[in-house]
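The structure follows.
Missing here: one protein chain of the complex. Every other protein chain is in place.
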Amino acid sequence: MVALRKQVYQQLFARADATHGLTLFNKAIIIVILAAVGVTIIATEPAMFQPHREFFIGLEMLFGVIFGVEYLGRVWSIVEEADGQPAWKVRLHFVFTPLALIDLVVVVASLMPFFFSDVALLRVVRLIRLAALAKFGRFSTALRELVRALLARRYELLVTMALAACLLLFGASSLYWAERHVQPEAFGSIPRALWWAIITLTTVGYGDVSPITPLGKLLASVVALGGIGLVAMPTGIMASAFSDAMQRQRDAANKDGPDA
Amino acid sequence: MVALRKQVYQQLFARADATHGLTLFNKAIIIVILAAVGVTIIATEPAMFQPHREFFIGLEMLFGVIFGVEYLGRVWSIVEEADGQPAWKVRLHFVFTPLALIDLVVVVASLMPFFFSDVALLRVVRLIRLAALAKFGRFSTALRELVRALLARRYELLVTMALAACLLLFGASSLYWAERHVQPEAFGSIPRALWWAIITLTTVGYGDVSPITPLGKLLASVVALGGIGLVAMPTGIMASAFSDAMQRQRDAANKDGPDA
Amino acid sequence: MVALRKQVYQQLFARADATHGLTLFNKAIIIVILAAVGVTIIATEPAMFQPHREFFIGLEMLFGVIFGVEYLGRVWSIVEEADGQPAWKVRLHFVFTPLALIDLVVVVASLMPFFFSDVALLRVVRLIRLAALAKFGRFSTALRELVRALLARRYELLVTMALAACLLLFGASSLYWAERHVQPEAFGSIPRALWWAIITLTTVGYGDVSPITPLGKLLASVVALGGIGLVAMPTGIMASAFSDAMQRQRDAANKDGPDA
Partner (left out) sequence: MVALRKQVYQQLFARADATHGLTLFNKAIIIVILAAVGVTIIATEPAMFQPHREFFIGLEMLFGVIFGVEYLGRVWSIVEEADGQPAWKVRLHFVFTPLALIDLVVVVASLMPFFFSDVALLRVVRLIRLAALAKFGRFSTALRELVRALLARRYELLVTMALAACLLLFGASSLYWAERHVQPEAFGSIPRALWWAIITLTTVGYGDVSPITPLGKLLASVVALGGIGLVAMPTGIMASAFSDAMQRQRDAANKDGPDA
């Protein structure tokens, strides 16, 4: 019994045995999570859900049972981490960790359809399960490196974000000033004009809002020509931090040997 | 009295004591400026302003009083900078510096609502107060480094801006030539076609103006495929100058020790 | 006869003689392929095809004959590769290779117009002939280097693609939550909202779908400001891998001498 519990623990808590790569069980649970997320996404589409109502509810139940068993397995085997503490205390502590609470919500949400007719939103909560994948193997070290690289550049990020914010505010104020009487719906206040400024300076440019007066077009041209690239700077810094972190990790892996 | 004035001076003129980081008072005034700017932005939205008219006017008054006290404190304590000059001369000189004049306008604008009913635009002037934040601590050195890095590359900036301008002009002239009879409103003159060229080559692409003839689409395709990236080059050079400046400053900070 | 077959073989199978650059025959077949692809593209346009029906069908036939002769020449001369195997076995093996099957389909499709009236789609198959160009000279080594560079970074690509997928999913879920009752056609399910998320985060921004509620605009602003650059990271890594591969190849070429 205790030997079984130890094995269950090693399988369910991936970080307990990270150096040996993903176990067969790890891979199975990753596939189940991806499948559950995929089903949840597709089930939000009425054209898919309505004709196959029973099928989707059945899948929901199945995933609910799988996640329920996994949840109970975790609660049962967490005792392996106890350093002389009583089992109920370790379990109670585990049940109230954020990830375990999310798991519980997901399980309950999946088994819900009996009681409620529209729990679509609750089911979407399961997307958070994706975050659980971050714990597995290499992803976990990659994310830790990324956070470290971002922290090292927090000052650049702050300065560029402040510059981008000023630019957005300046653009929004200019267009508010130029077009607030002509297009009160779109530029009637600075918060409204900020929507235009953000969609323009990220170069998305839906076209739902755009200046129509010559003065507004002139100001928008100046803002667009001057501001593009500056708004993208914080994400540029993040991307470069990420790429540095990847490089560092690869170098470290090469140093440790081909198995890393 | 003189000791108090010296302390007020040190608190209000941040650059007087930059090496010790932000004082408690510095942080307080930054928060007040950000709050005042935030309130000003939100107050331009009629859906927010109309139902809470008294509340927003009250806040305006409050910020007006705070900035007024700060302004008077500056005028009073500036005498500390006098090197034997009479106090009234130092104060008069300070009152007519651009930043002090802006402060005065902001204070007066905040206390206005009694006299005028629509001073929305005047209140927006306060956004300029954001510039005052640039004086604080690290931002000030960051901006100085940035200006230096831009000046070092002024020649690249000039050449790329000239190339981008030629490209914009070439694109606008092409579409003016191809579509001026079909869409006179959008392409009836080169200045009008320039609006199209700027929105296209910055890849914003609102879609309020786009070619409809096969020839126009062909020319627009050539301009779009050839020109994208070139128009973004000046801002790219600016971004790289900025990132160099940041790097240089970080290196300098590391050399000076961990407190920098 | 055997000497002729050897020469035909050397001309038709470019890789057999790559070090001496493109032969005259290679250049001719490249031009014919480009011309055939160009004619195929233009012939899909009814405004071009209908008035010049006979002309286009004639061109089709001509290209069909050229590709047919080339195909037969390949089947005939492939025997040169036989290492003692019987000729019919080598030819049969060649006929069932993917590229030869595509060639056969292209030849048949070009000679079709007699039998079918609308084989537009089948003719488009010929675009795949473009892939055949990849075998020629330098392109072949460039593509091999590119694939190697991409494989070396497969881990970065996987992590950034996973991050981009999470971001797209997060953005789609947010807007699904915020606007599903207001715009059921555009945001009524997560798959529908994903279309918005992809078009927004690639900064294409058609404007066929965009948030209209204040909450939706706020969420879209956060997603747009935070996510731009992250979605472009996988292609950024690919571009940098490509540029590295080019550099490596150029260095190797310079080492081998000016004829490489």
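Note that the chains take the letters A, B and C in the order they are written out, and that residue 1 is the start of every chain.
Methods note: a residue touches a chain if its C-beta (ideal position, glycine included) is under 8 Å from a C-beta of that chain, and two chains touch if they have at least 3 such contacts.
Note that the structure is a prediction, hence the values are computed from the model and not measured.
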- Item | Given C:L4, C:A28 or C:I42, the one touching the chain that is not displayed | C:I42
- Checked against the full complex, the residue among B:L34, B:V147, B:C166 or B:A252 that touches the missing chain is B:C166
- So that we can see where the missing chain sits, which residues of chain A does it touch? 203-207
- Task: Provide the residue numbers of chain B that touch the chain removed from this figure.
- Result: 155-156, 159-160, 162, 166, 169-170, 173, 176-177, 188-192, 194, 200, 203-207, 210, 217, 221, 224-230, 232-233, 236-237
- Query: Since one chain has been left out of the picture, which residues of chain C touch it in the full complex?
  - Reply: 37, 40-42, 44-48, 121, 124, 127, 130, 133, 138-139, 142, 164, 194-195, 198-199, 202-208, 231-232, 235-236, 238-239, 242-243, 246, 250
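In the analysis below, only the chains that are shown with their structure count from here on.
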- Query: Any idea what the CA-fit rotation angle from chain A to chain C is, to the nearest 5 degrees?
  - Reply: 90
- Task: Round to the nearest whole Å and give the separation of the Cα centres of chain B and chain C.
- Result: 46
- Message: Averaging over Cα atoms per chain, report the distance between chain A and chain B in Å.
- Response: 33
- Note on the structure: Going by residue number, chain C touches two or more other chains at 203-207
